[in-house]
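My structure is below; once you've seen it, I'll send some questions.
Missing here: one protein chain of the complex. Every other protein chain is in place.
In this document, chain identifiers A and B correspond to the written order of the chains, with residue numbering beginning at 1 in each.
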Amino acid sequence: MLHVLQTLEGSTIAARDVWPLMEGMYPICRSITGDGVRRTLDLVQQQLSLERTEVPTGTKVFDWEIPNEWNIRDAYIADRQGHRVVDFRAHSLHVLNYSVPVQRTMTREELEPHLYSLPERPDWIPYRTSYYREHWGFCLRHRDLEKLGPGPFEVVIDSTLAPGSLTYAECTIPGRTQGEAIVYTHICHPSLANDNLSGIAAAAAVAKELRNERPRLTWRVVFGPVTIGSLAWLSRNEQRLGRIRAGLTVGLLGDGGALTYKRSRRGDRVTDRAAAHVLPRVAAAARLVDFEPYGYDERQFCSPGFDLPVGRLTRSPNGQYPEYHTSADNLDLLRPECLAESIRALAGMIAVLDANRSLRNLSPKGEPRLGKRGLYGSVGGTAPGEFEHALPWVLSYSDGEHDLLAIAERSGLDFALLARAAAALEDAGLARTIEQDTPALKREARA
Amino acid sequence: MLHVLQTLEGSTIAARDVWPLMEGMYPICRSITGDGVRRTLDLVQQQLSLERTEVPTGTKVFDWEIPNEWNIRDAYIADRQGHRVVDFRAHSLHVLNYSVPVQRTMTREELEPHLYSLPERPDWIPYRTSYYREHWGFCLRHRDLEKLGPGPFEVVIDSTLAPGSLTYAECTIPGRTQGEAIVYTHICHPSLANDNLSGIAAAAAVAKELRNERPRLTWRVVFGPVTIGSLAWLSRNEQRLGRIRAGLTVGLLGDGGALTYKRSRRGDRVTDRAAAHVLPRVAAAARLVDFEPYGYDERQFCSPGFDLPVGRLTRSPNGQYPEYHTSADNLDLLRPECLAESIRALAGMIAVLDANRSLRNLSPKGEPRLGKRGLYGSVGGTAPGEFEHALPWVLSYSDGEHDLLAIAERSGLDFALLARAAAALEDAGLARTIEQDTPALKREARA
Partner (left out) sequence: MLHVLQTLEGSTIAARDVWPLMEGMYPICRSITGDGVRRTLDLVQQQLSLERTEVPTGTKVFDWEIPNEWNIRDAYIADRQGHRVVDFRAHSLHVLNYSVPVQRTMTREELEPHLYSLPERPDWIPYRTSYYREHWGFCLRHRDLEKLGPGPFEVVIDSTLAPGSLTYAECTIPGRTQGEAIVYTHICHPSLANDNLSGIAAAAAVAKELRNERPRLTWRVVFGPVTIGSLAWLSRNEQRLGRIRAGLTVGLLGDGGALTYKRSRRGDRVTDRAAAHVLPRVAAAARLVDFEPYGYDERQFCSPGFDLPVGRLTRSPNGQYPEYHTSADNLDLLRPECLAESIRALAGMIAVLDANRSLRNLSPKGEPRLGKRGLYGSVGGTAPGEFEHALPWVLSYSDGEHDLLAIAERSGLDFALLARAAAALEDAGLARTIEQDTPALKREARA
C-alpha cells in the first residue's frame, strides 16, 4: 500500500506537488474558528474531497465549550501621521490571535501591556493567542517596538467574536474491515509554515494516494484546529472510538530537523511499534521519544478517558527549533527533501499499520509442507531464499499472540516481506487473519 | 511532610540533638531480653512517648518461642592474684551475650573453648551471642588472650536466665487513612554504636518530628530486639498486617559508608520505588542493592508468609565494614554529617511513601481546561512553568494504573512537585485519591 509514496522519487514528486498548496495557504490568518480555517479547507478541497463539519458555538465538548467564532478583517497601530507602524495586512501574526475588537486612541503607556515582542530575536514577530480569556494585543518585531515612539496611537482591531461555529473537515477512505485509523493535522495557526502548513500538505498528499487504495482499515484524515478541534471530533465520534486501531497526529514535517516519533501515552501500542520498525528504515537519524503531555492533539487522543494508540510524527518537535512560533517559521524554512522524507515516513507507517494483523496458523502441529503447495524449493540441503525465509517465521509465530510487527521485531525481517509471506500463506490456506473483534485484538485495542 | 528534616540544616541539628542519647545508651549491656533493653527504652522515652510491650517467656511466635529473660550483673576472669584479666564492667562485649551463670575455678585448658578473640584484629573485642543454645563464654582482645597465662582462673558470670519477658516499644503516629507503615530498628546489641545506636537515634529523631504531622498513613516506629523482636511484633499485629503499605528496617546509619538501600524481597514494591527516587537525590553515591535473606529484621517482614513491602536503609551494610560486630564499632566511628544525611534520606522516604497514592482523573476525556480553574496562564504560545508542567503529567497518568511515584519516574519531575500538583487538582475537583482499599491497591499491597 502507498507503494509510490514510500519511494524516493514518488515522495519527491508528491512534496513538489503540494508546494503550491502551502504557498496558497500561507498568507491566510487562521485561528481555531472562523473564515481563515474555511478558506484553508477550500484550498485543500481543490485537491481532495473533504467532508466538512461545523460545530456551533456553545456546544459542550467534554470539559470544554465551542467558543465564539473569531473573524478579523483588519488591525493596525497607526502613529499621529496615520502611518501604520504595525499592520495586520502585512503579516497575520501581528495581531494577538482571538483579539477582541478595539478602536481607540492610546498613549504608548496604555498600549504597552498589549504589545508582544522577542527581545532576543529582534527581527521576528512572535505568535501569541488568547482563545479563552477576552484580550487583545499586537505582536511585533522587537526592532519595531523600540522605534515605536511615545504616541498617541490610533489602535484598531477590526475583529468580531460572536456566535458562529468551529470548522473541521475529514477525508474518509473506507476499509475492508471494521477497524479504523486516524491521521489528524492541525489547521489553526496563521502564517506559520512548518508548524501548520507542512502537516496539512503531507496529510493531503497521503490522503490523495490513499483514496486510490482499498485499505484494510478505514482511514480518516482529519484537518482541524488544535485541542478544541480534536476534542470536537472525539466528541462527535465517541461511539466509534472503540474501532480505532492506530493513529497519528502530524505536523512540523518540513524543517531540517530529524524525523521524530513521539510515542503514545502507554508507549507500547501498535503505532509505537510501527514507528520503531519504519522510521529507522526511512532515516538513520530518526528519533523515537517518549510521550509527554505537551504538544498537539495527541494529548487529547491519549487522555486517559480515550487512551487511544495515537502517536505523533514530526521533524523538530514543537518548541525545539528557534523559529518555532515566530514569523521566521515561513516557507523559506521548509526543505522539499525533508518534506519528501516525512511523506515517506508517514506513508510507510500507514502501510505497516494497515497491513499489520495477527494470523492463525491453520496447520500448527509441526511445520506444514510448503513444498507440496509450491511455496518452497524441492531439493534440500541448500539455504532458502528471502521469501522462503519469511514463510516459517510467519507460521511459527501465528499463534494468536504475535502480530506481523512482532514477527518483524523477532526475525529482523522487513515488514513488507513478512506481509507478502502472510498473504501467500493465506492464499495457500495455511493461515487465516484473526479478525479485529477477537478478544486478543480487543485487548490490544483497549490495552 | 518532615520538611525540616529533609534540609541540610534541619538534619544537622537533629543529628546533633540525638547525640547525647547515643552517648547515654552506649555503655548499657543490651540483649534480646532483659533490663538492658528496658533501660535503653527508658532513655528513648525521655524524648518520645512510647508504648511498651512485654511478651512473656514461653510465648509461641510462629516457629519460635520467647526465650528466658537474660540479665547480667557482673562477669570476669580473674587470675591467681584475684586480678580481673577480663572484666565485663570494663566493656559489655566481654561476655558472650546470653551466657549462662558460671562460678568456677578453671585451668586455661578448660577455659580455652569459651574464649573468643580476633587474631587478625588483636586490639578489638569481638561480639558473640548464644541465644538459643545454653552456653557461656568471654570475648576479649587477642592481645590479652595471648598474655593470659596458664591459670588457674576464677571464672564468674553473674547472670540469670529465667522466665521473664521480651520487651519492645513503639511510637504510633495516627494517620488519616486506613493504611499503615512501619519503621523498625533493633535495640538488642550491647556497646556497639553504629550497629545499634545510630538506628535508634535516627528513628527517634524522625519519630519526634512525625508526631507533629498529620500523616496520611499511620506510622509505627518500633524499637525491638532483632529477629525474635520483629517476630513478636508480627505475631501480635498479624491481623493488621494487611494494612501495611510500606516499611523500612533501619540501622547502621552513622558510619562513613555510602547510603545503601536494600530492596524488599520482591524488589519492585512501593518502598523500593521510593528509595530509587529519594536516595540519589539525597546522595549521589547512594546505592540500591537487591534483597538477600541475610541482614536484620527485613528478613522477617519479607518472609513469604508476610511478604511485606519492607526494605532496609543503612549506610555500610552489615558485615561490610571492618569494625562491624567488634568493640571498634564505638561512638568514634560515627560521623555527625553522615547521621544527618541518613536522617535526610529516612525523612525523605517517609515523606514520599506517605504522600504516594494513585489518583483518578475526574475529567479524563481530553484535557480539562486548567485555565478556567485558575491553574494555568491564559496567554498561549509560551512555555509553561514548573508547576503548570506537573499538572498535565498528573492528569495524564491518573488512570488507576500509575501512582505518583510512577508519574515521577516517567516524567523525571520531583515527587514533591507532583504531590503539590496532585493536591491542587484534588482541590479543583479534577482528581480524586483512589482509596487504599480499592482492588488495584489491594493488589499492590499483596503483590
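The working rule: contacts are C-beta pairs under 8 Å (C-beta built on N, C-alpha and C of every residue); 3 or more make two chains touch, one makes a residue touch a chain.
Keep in mind that what you see is a predicted model, and the values were worked out from it rather than measured.
For the options B:11, B:33, B:92 or B:129, the residue in contact with the chain missing from this view is B:129. The omitted chain makes contact with just one of the residues B:23, B:112 or B:290: B:290. Remark: the omitted chain is touched by one listed residue; of A:58, A:122 or A:371 this is A:371.
Interface note: of A:177, A:235 or A:363, the residue touching the hidden chain in the full complex is A:363.
Contact between chain A and the absent chain runs through residues 361, 363-369, 371-372, 378-384, 389, 392-393, 395-399, 410-411. Residues touching the missing chain, restricted to chain B, are 61-64, 96, 126-133, 135, 227, 230-231, 234, 265, 290-294, 299-300, 302-307, 319, 325 (touch as defined at the top).
Here is the rule we go by: only the chains that are shown with their structure count from here on.
In whole angstrom, the spacing between the mean C-alpha positions of chain A and chain B is 54.
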